[in-house]
Structure formats: structure tokens, C-alpha cells
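All protein chains but one are shown at their positions in the complex.
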Amino acid sequence: MTHFFVLLQKDLLVGWRGRSRLVGLVTYGTSLLLLFSFALGADSAVLREHAAAYLWVALLSASTLLLAQSFQHETEAGALEGLLLVPVSPMALYYAKATANLVLLLFLAVALFPLTAVLFDLQGGISPLRLAAVVTLGSAGLVGPGTLYAALTARLASKQVMLPVLLFPLVIPPVVASVKGTQLALTGDPMGQLVSWLSLLLIFDLLYWSLGGILLGKVLDE
Amino acid sequence: MNKTLLLGALGVLVMLVGHGIGLFYAPPEAYMGDTGRILYVHVPTAWVGMLALTAAFAMAVGALWNGKAIWDSYMEASIEVGVVFSAMLLAQGSIWAKPTWNTWWTWDPRLTTSAIMVVAFIGVLLLRGAVHSPSRRMAFSAVATIIAFVDVPVVYFSVEWWETTHQGFSGRDNVDAVMRFPLLVSLAGTTLLGLAFIKARQRIAWARHLEEERAPDLPETPAPLSLPDPSNQKENLG
Partner (left out) sequence: MSEPVVQVEQLSRRFGKRWALARVDLTLYAGERLLIMGQNGSGKTTFLRILATLTQPTLGTVRLFGADPVRDPWSARARLALLSHQPSVYEDLSARDNLRILARLRGIPDQTASWLERVGLEDRPEPVHTYSAGMRKRLSFARVLAQEPQLVMIDEPYGQLDPGGFALVDGLIREISERGATVILASHLVERASRLTERALLLHRGQPRWTGEASRAPLAWQTLHEEAR
């Protein structure tokens, strides 16, 4: 447990010291949001209706870069081997890394949301609490399997392609649930459907955060 | 004669009998007419695809916890056969959807889930190609197979909530007895064929494994260097 907190602190410190990269990711997300508007045309009604979808595609896309970076720190100077020799258990390593990635992805979401609201002209009636719940559970759904796959692809020559190729089909459930949930949190939830989407996210998160903790050790062995 | 070939030939024979009865003797389907006869191809394809991927999952669990290369070769074979059958399933679905719903593609849960599954497992096959160390290839693709397989029901569930327009499952309730017989024969034949494919593909994977592992014998240690006597060391060093 001590290891978990030290590692989490370490990952957040690395994130903070390399904050220029985070700024880069926010900029990347921003350009994606702008691109969606241009790709679809300046029909503000259409854009508003699909704002949640654009936000999540931007987050998903930026998350693969974030995830890849999180393991690049570990492999570029052999830090991961140093950790294994401490020794740190792969489980502590996974949970610390996944939690740190969740925090960083949430930071990205918080940075991109106001932009989404402005660009796509979101109207009032937004429920911040519901939105926070959807964004947190949805982001956890992306980083849960994403952290494991980032570790798995970190040492491959074709890692830039392999990470999204493996991750994207897998995270369709959290993306679907997050988009629907975000829409409901933005425009109101008269039918009370939000709870079902949140529970789908919760099930997915529990499943993959458990699998990740068990399986990371199998990926680090040689 | 080769057992795998025999199994495959038997499969094709039984499958053709099933298809023959289905095409020429069974009555046309009540609502869909003759296009409904795709049932005898479609259901067995779906079954074998799912069977192969389930086998791949079981092999992946075995490979991770036991580490023997034989699991890896069956895993590779099952994934590949599973991907091929699932891809055929998508093609058949599209072909059937065109005359029936006048579109090649609908976003119904089973079709969409199958498509996602095919892409996910193609990813696993690509991963196998990207990893050179045999032990890592086994571990990495086993992990990816487990993750992808566990995802299938969740994907299905989420897509079903997202949109629904498809037929219910084919079961005893909505398949008439006259149609059930050719369906069962086709199922049996296709399953035999699928198993033969897996076995044949596994044999290739195993041969590749043996080739990869074929190494020169561990060399004998050569005689230790004999150093010049310390007393005439000076002389030697000049």
C-alpha cells in the first residue's frame, strides 16, 4: 500500500514536471474539437446535439497519447527495471499508474469541457454533479485497459499503431456509455436513464481495473 | 490417410447434406421466404466463430498459467479460425440484409458486436506479428485475448442499449421442426470443418514453433586457457 502511494506521487510528479506535454495534449484536444466543427459544417443545432460525442472522441484520441507517454517514462532510462528490483509488485505498479493516468485524463477533460461548451454553444440546464460522475467513470473506463495495453506495447517497434488498434475496439462500451451519459447530464434526464449508463460504466471499470491488476505481472516478465 | 484431412472432408460432406436439405427440401421461411434459407449457413458460421474464440480464450488462460508452447499454438490457430468465421458471418449478414432490409449494414447489436470482435481479434493477430521473442509473444497475445474475449458480452450489452432492431436468437421456440433437422446437420458439419481447420492451423503454428526453437546443441566448454608460467611471465611479455 505504501508502494502504491509513493508510485502514485511519483507519477503525478513526473506529470507535473513534464506539464508542457500536458499543455500539448490539451492543445491537441482543442484542435480536434475545432476539426469536428469544420468537418460537419457550421450548423449549430447539429453541433450542439453531438457535443458529447465530439468531446469523448477527442478525449479518447488524446488518451492514447497520454497512456503511451506514461510508459515511455518507465522505459526510456530503464526506470521500470529499477522498480522491479526494488522490488515493487506489478499490482501496485498497475494501480498507481492507472490512478495517475485517470487524474491526468480528468485534468484534460476539465480543460476541454469549457471549450466544448463554448464552441458548440451548450445551453443551461447542465447538471455538474452528474457530469462529474459520468466523466470520472468514463475516464476510468479508458485508462483501465489503456494502462495495461500501454505497458504491453511500450517496448514494441510499432507501438504508435498497436496501442490504438488494441484499445479502440475494447473501449467501445465506455465510450458509448460516456457519450450517452454526458448527453443526459447536459440536456436533462427526464426518463431516468442516466443510472443505467452509469452502472454499465461501473461494471466495465470494475472488470478492467481487476483484470489489469492481475495481468500486468504477466506482461512484465521476461 | 491424414486424420485432419479426413475430419475436414467428413465435415464438408455433412455440411453439404445439411445445406442440400435446407435448400431443396425444407419449406421456405414463413416471413423471409427463400432468403431465410441463409439460416443453414449463417447459424453454423456464427456458432463455429464463437466456439473458436471461446477456445482461444481457454488456451490463453492455459498459456498464461502453465507457459507451455503447445497452448500458444492452439491459441494462434483458434484466433485465426475464429476471425475468419466471424468475418464470413459479417459478409453473410450483409448479403442477407441487402434484399431483406435494403441496406448492407445495420447497427444492430449482434452485427455490431461481431464487427468489433473481428477488429479486436485482428488486433491480437497483429500483436503476435509485432512481438519477436516467443515467450513474450505468448504472454502478450494471451493477455490481449483474455481482455478482448471478456469484452464481447459487455460490447453486446452496450450496443443493445444503444440501439435495437434485430431478430431474436434462433432457438427451439422460433425454429420449426422441419427446419431444425437440416440446421442441426449443417451445424454438425460446419463444426467438424471448423475443428479440422483449427487442427491444421495448429500444426503449422507448432511447426513454426519447432523451427524457432531449433537451436544448435549447447556447446561443450572448451579447455581452459593455459596461461604462460608465472616464472617466465617476464619473458613472454617481452
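Lettered A and B in written order, each chain numbered from 1.
The criterion applied here is as follows: contacts are C-beta pairs under 8 Å (C-beta built on N, C-alpha and C of every residue); 3 or more make two chains touch, one makes a residue touch a chain.
Everything numeric in this text was worked out from a predicted model, so none of it was measured.
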| item | value |
| --- | --- |
| Hidden partner chain, residues of subunit A it touches | 2-3, 6-7, 10, 13-14, 17-18, 73, 76-79, 81-88, 222 |
| Residues of subunit B in contact with the chain not shown | 212, 214-216, 218-222, 224-228, 230, 233, 237 |
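Everything that follows uses one rule, which is that only the chains that are shown with their structure count from here on.
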| item | value |
| --- | --- |
| Whole-Å separation of chain centres (CA-atom averages), subunit A against subunit B | 30 |
| Residues of subunit B that touch subunit A when the two form their complex | 64, 116-117, 119-120, 123-124, 126-127, 130-131, 133, 135-136, 139-140, 142-144, 146-148, 150-151, 154-155, 157-159, 161-162 |
| Parts of subunit A lying in touch with subunit B, wherever the complex brings them together | 145, 148-149, 152-153, 156-158, 162, 165-166, 168-170, 172-173, 176-177, 180, 196-197, 200, 203-204, 207-208, 211, 215, 218-219, 221-222 |
